[in-house]
Structures are given as C-alpha cells and as structure tokens.
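Yeah, one chain of the complex is gone here, protein chain that is, but the others are all in their spots.
Right, chain A next:
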Amino acid sequence: MSLPALELRQINKWFGPVHANRDVSFRVDRGTIHGIIGENGAGKSTLMSIVYGYYQADGGTILVNDKPCPIETPEDAIDAGIGMVHQHFMLVDTFTVLENVILGVEGGPVLRSGMAAARKELDRLERDYALQVDIDSMVGDLPVGLRQRVEILKALYRGAEILILDEPTGVLTPQEADHLFRILANLKEQGKTVILITHKLREIMAITDNVTVMRQGAVVANVPTADTTREKLAELMVGRSVLLRVEKKPVTPGEVVLSVRGLKVTDGAGVHRVKDVSFDVRAGEIVGIAGVSGNGQSELLEALAGMRPISGGEIVYKGKSIAASGKIGSPRDLRRIGMAHVPEDRHRAGLVLSFSANECTILGYHDDVAYNGGLFLDNKAMVRECARQEEAYDVRPQNPMLSASGFSGGNQQKLVLAREMERDPDLLLVGQPTRGVDIGAIEFIHRRLIEMRDAGKAVLLVSVELDEIMSLSDRIIVMFDGGIVGEVDQVGAEEATIGLMMAGERVAA
C-alpha cells in the first residue's frame, strides 16, 4: 500500500444556494497520476480551488502527507507543497518567463540576487523534467503550449510535490497534449504526484493510475483506471448510459445545396487564410472539416456565413451565386434565403451574454414579424418562443428571463443551436458545436445534427475534435495551411490517416 500524498475528508462547499461540493472524500497516492473526471459543473474545479486555498471549504479536512493541513490561502497551499496549473493561465503577459516564475517568491526586496538564483534553479528544473523554454522571452509572445510549461515550472519552482492541472488540454493541439502527457509521466517517475482534472475520457484512460468520478458535487466512484472502461466512466459521470458512438442511417445525399469554387479569404493583415478552396455540400449529408486549429477553417466558416469578406472565388447556394468578386451577402441576407450559422465562439458571436435568454433567442431574427408588434418588440412572443425552444432543447434552467451569462456553457450552446435550428434552415453552418460542453449535452447536440441530416438538410461541420468529426460526418475534408489536403469518406476512415493529413501530408485515402 503506497502512502497518501493528499487526502480529503468530508469537504463541503456552498455558493449561495448551490451545493458545489457535498461530502467529498478520497485519497491520492504519492507518486501517481490521479484523474478527477466529471461533467462541467460537477464541482471538480471548485474542489481543487479549495485544495489550492483559492476558496475556503465550509467544512471538512484536508490532509497532506497524512497530517491535517489547514489551507486557507494559496500561500498555505504553496507551503504545503501543492502547485496548481489553472485552466486560464495565471501569467502576466508583459513579463518574461523568469519574472513570472519568481512572482511571489522573489527571494528578497531587491530582485537582482533572487533572479540570479532563480536562473540556476530553473536551469536544473528544465533539465530534470524536460521542460525547455527560453526564460527571457516575453510570456505574451509564447504559444499556448509553452505558456502551460511556464505554469508547470512556476509550480515546481515553488517546491510543489503535488501538482494539480485543471483541464490542461482544452487549449492544446493533439501534439501539444501528447507532449504534456510525456511531461506528466516524467514528473510521476521523479516521485511527484499529479492530479489531472478533465472531462475527456480519453485522457483519463491514457495516463491516469486512479480515477475519481464526480457528479453534481459529490464523488460517485473511486477506482483504479485499469479496472474500468470509457463506457463505465461515462455512465458514472452522467448518471445514465451514454452512447459514445453516434448511431445513424446510411447517407442518401440529394442535390448540391452549397458549392464553393476557388474560395480565397485574406485577413486584415493581408495574410491568405483560405487558399483556393473548392467543395460541395449536398442535401442530406454532413460534411466535416477537420484540421488543427488555425489552419483556415474558422475563416472559411466565417466567410460562408457572411461575417468576413472574400478575396476571390465563388459561392453558389441552391444554384444561385451568393458571392462572387469579393461581395457576399450579409448574414441577414443569408438567413433570409435559408442558411443558418452556429458560430464557433458562442461568447463572441453567438450570444450577447448580458442579454436575457429570450432576447438571445431573437438575435439575428429581431426584425421577424413574429417578434414585432407595431413599433415595439413583442416581449410576450419572445418569451413564449424562448420557453418553447428551451423545452425542446432541454435547456436548464428553463427560464427565458435569466441572462445568457447565467447558463452553463452547454446550455448556452443549446440556446444558440435552438435559435438556428428551429428556423428549419436548408443549410446549417456549425462551428465547434460541443466546445466546452459536457457529455450529456454533447450526445443531445449530436443527435440533433443527425436528425437535421436525416430530414434532408445540408450540414457543414467545422470542429477541431477529431472524434466528433469522425462520428458525425459522412465526408471529411481535411484542411491545412488554408488549403484542402484531401477528402475522406467516413466509411473506412482511419484516425491515423486523417491525423497525417492534418499535419499537411498528402495521403492517398
């Protein structure tokens, strides 16, 4: 039996009326990677913020190395050897890596001597844990993967023996995520304890030794990873059995709805984001666009939705050209002719967070007669329609008056999907439909998209989640560096082939 590095006993936490953590107890063995999995809002992050002293528990005991350890501030946690890499990085962009690392442990009132010592120590840490990063570069200039490395260095520099990572792969490319896992494995080898918070089953199965499953603030299971399966974990998380693979009928594509020919998009800085892209989307099929984030998919989607000017090529919708020689219809024109768009970033383009749900329901359709009575908006009609959509899409809480920011990510996404899909569009453009959405909602959203396809609608899906693309699409187009690398039929598509194409290699598929 190995020694416990961290043990929690009966931790409780309330946020007003919300019971965020209820009687949470479990232990983490020293020198292991321990996963904590649960849906969004299951209380994982809250729990770890308590362990890190960012919040105070309303009851319960924390034991570090078998000794009760009252942690009231992050300082206490640091002293107890606990480090944390937050989901949103806690870094100062205008500081160098070195300055970020020593912030809070400067080693004296004047920086000079402390900085020299820190340089030496960082050198050692970088070597011991394979965490190479240029410590004199500005953090704001570093790519996301390296910033995360800085966060890990920061924790190690403070002498962390227990390292907590909160959703660390949410912002990483698959390659960067793999690199992170190698780093974590290395940390474990050197005797550190790693706690990994995630809602991705794949990560739990890939690197953890033990896993704790949380649901609605409570621990529902505590098992060695080797003794469980993805399906079992998913069921525990959601509280009912979940279909991880979407079931769908064979495809019966109809006529071409959207035809893109030689499309070029140039951004404000003059960089060519989309280079000579051509493809068709037919009625009754889902075409998925795969690619590592930042290879032109977002710009392509925005151009098709009328949110971004095009610099060349042609877009034909149902036999009529809607964009040629740089001019494309406005999003409003496009909506009128039966296109709908679920933007990739619901906060930036899908919702107005400070608006109530019913106001968000009419965004983009606010001039519709259904919502207008003479001079003023017809509030009753708005609320009625919103309540109907909330019910149909199982939005929780079912409250048309609640502001959009008051819903969880998954429910916000459902609000946007409901608004766009309830218009019964002939073509649905949808970007990252399940980003930051929990498993139960993912299943629901996927089913809805399949239903649209089965109803004979055309769907263009852009997603960086390869699993999602593979399970939903009938055809998969892979983009790299603004161009199309290749196209694969879903039947017989292999993840490895698509992975290679995402890295820019032309593979005969």
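Quick note on the criterion: a contact is a pair of C-beta atoms (placed from the backbone, for glycine too) under 8 Å apart; a residue touches a chain by one contact, two chains touch by 3 or more; residues count from 1.
Quick note on the criterion: contacts and distances are computed from a predicted model.
Within the choices "Molybdopterin synthase sulfur carrier subunit", "ABC transmembrane type-1 domain-containing protein", "L-arabinose transporter permease protein" or "Electron transfer flavoprotein", the name that UniProt assigns to the complex's undisplayed chain is "L-arabinose transporter permease protein".
Screening A:Pro74, A:Gly312, A:Gly364 or A:Gly483 for touch with the missing chain picks out A:Pro74. Only one of A:Lys44, A:His86 or A:Arg308 touches the chain withheld from this view, namely A:His86. Note on the undisplayed chain: of the listed residues A:Asp29, A:Asp58, A:Glu106 or A:Asp467, the one touching it is A:Glu106.
Hidden from this view is one chain, which touches chain A at 15, 52, 54-55, 73-75, 77-78, 84, 86, 88, 90-95, 99-100, 102-106, 108-112, 114.
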